[in-house]
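Next up is a structure, given as structure tokens.
With one protein chain held back, the other chains of the complex are shown just where they sit.
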Amino acid sequence: MSITVRIQPDDFDPAAEVAQLTEGRPEIGAVVTFTGLCRDEEGRLAALELEHYPGMAEAEILRIAEEAGTRWPLEGITVIHRHGKLAPGANIVLVITTSSHRTAAFEAAEFLMDYLKTRAPFWKKEWLADGTSGEWVEARDHDDTAAERWQTA
Amino acid sequence: MSITVRIQPDDFDPAAEVAQLTEGRPEIGAVVTFTGLCRDEEGRLAALELEHYPGMAEAEILRIAEEAGTRWPLEGITVIHRHGKLAPGANIVLVITTSSHRTAAFEAAEFLMDYLKTRAPFWKKEWLADGTSGEWVEARDHDDTAAERWQTA
Amino acid sequence: MKILYFAWVRERIGMPEEEIALPAEVSTPADLLAFLSKRGPEYESAFERPEIIRVAVDQTHVDHDMPIGDAREIALFPPMTGG
Partner (left out) sequence: MKILYFAWVRERIGMPEEEIALPAEVSTPADLLAFLSKRGPEYESAFERPEIIRVAVDQTHVDHDMPIGDAREIALFPPMTGG
């Protein structure tokens, strides 16, 4: 299985990343992509600023991806996470999973997102529409619960 | 919520379809795509031929999409299903779901795929690498089980 | 009544659709399958396992014991394998 992890300020192109994972691979039957976008929160936000822990962010996402590879029969995983100040509508994160079968691709993509939310060292700060800096986004219990469902006894 | 359903022989462009659903929609935070591809089954297949029931195929997929819209808070759904003779590596089906939140987008995309597999009037026939026509693909119990998990009491 | 066939049901019967005048006693899909099976060996072969045949009345899935009513078209086909 191939794993690609990138942390970058620049935007990404999901179609190009999918092509990278699938071209010349006729054993792949299912491709799931998740793209997380910056919301405007009903006009309240001018931007989200994403801070990360360089080095650990890549290492932790790689650990999560390797874990997914042991749990599901995957052909490939790509995770790209942006940092810096991102405007509403901008891409934040991309997860792609490929597999022979759709269930593996779906479950692994959900697993990766749940773990990215709760274990990858990124933090979001709100910038408000009036130009001032707002609050740091608070972690949601919901995300911890979502991640816990993957824990095995 | 916007729903787009297309049944067509031609290929589709997932990136263009995602752009259609997301542009100028800053309330969307999550985009899930599923792309189903024709596998070569370890070199055994030259093509899959997809037959469908014109009229009912569109109507049934629209019913499934409307059902998804009542179950999850979605912003948009796009389903494109190809028919005709498709070579290994070719796109067969595209499902896109958009929502404010990732869980809704993921679950709705899985629901749509499970129901497409078991309720949309399409049938796959194998064409073998030696040029002869092979068997009709048999429905898998696994797909019925996958669809049944969405049934409410 | 317009009857449509798909996939291997179509192949075994040898045509994609036909117009058939249904006798009054054919009031459900189960009746229809039994009636058609008597039309010849190709129909017998197509419907040798009637329980696996799926039925759509006017483009909507129905069970084998539902009333056909005044349908415009009835389609008979194997379990679906799309997606």
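In order of appearance the chains are A, B and C, and numbering begins at 1 in each one.
Rule of thumb we're sticking to: contacts are C-beta pairs under 8 Å (C-beta built on N, C-alpha and C of every residue); 3 or more make two chains touch, one makes a residue touch a chain.
No experiment lies behind these values; they were computed from the predicted model shown.
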Next item on the list: For the chain that's been dropped from view, list the shown partners it touches.
Entry: A
Next item on the list: Quickly run down the residues of subunit A that touch the omitted chain.
Entry: 36, 50-53, 55-57, 59-60, 81, 92-93, 113, 116-125, 136-139, 143
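Throughout what follows, only the chains that are shown with their structure count from here on.
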Next item on the list: Please work out the Cα centroid separation of subunit A and subunit C, and write it as a whole number of Å.
Entry: 48
Check: In subunit B, what residues contact two or more other chains?
Finding: 36, 113
Checklist line | Multi-chain contact sites of subunit C, meaning residues that touch two or more partners | finding: 83
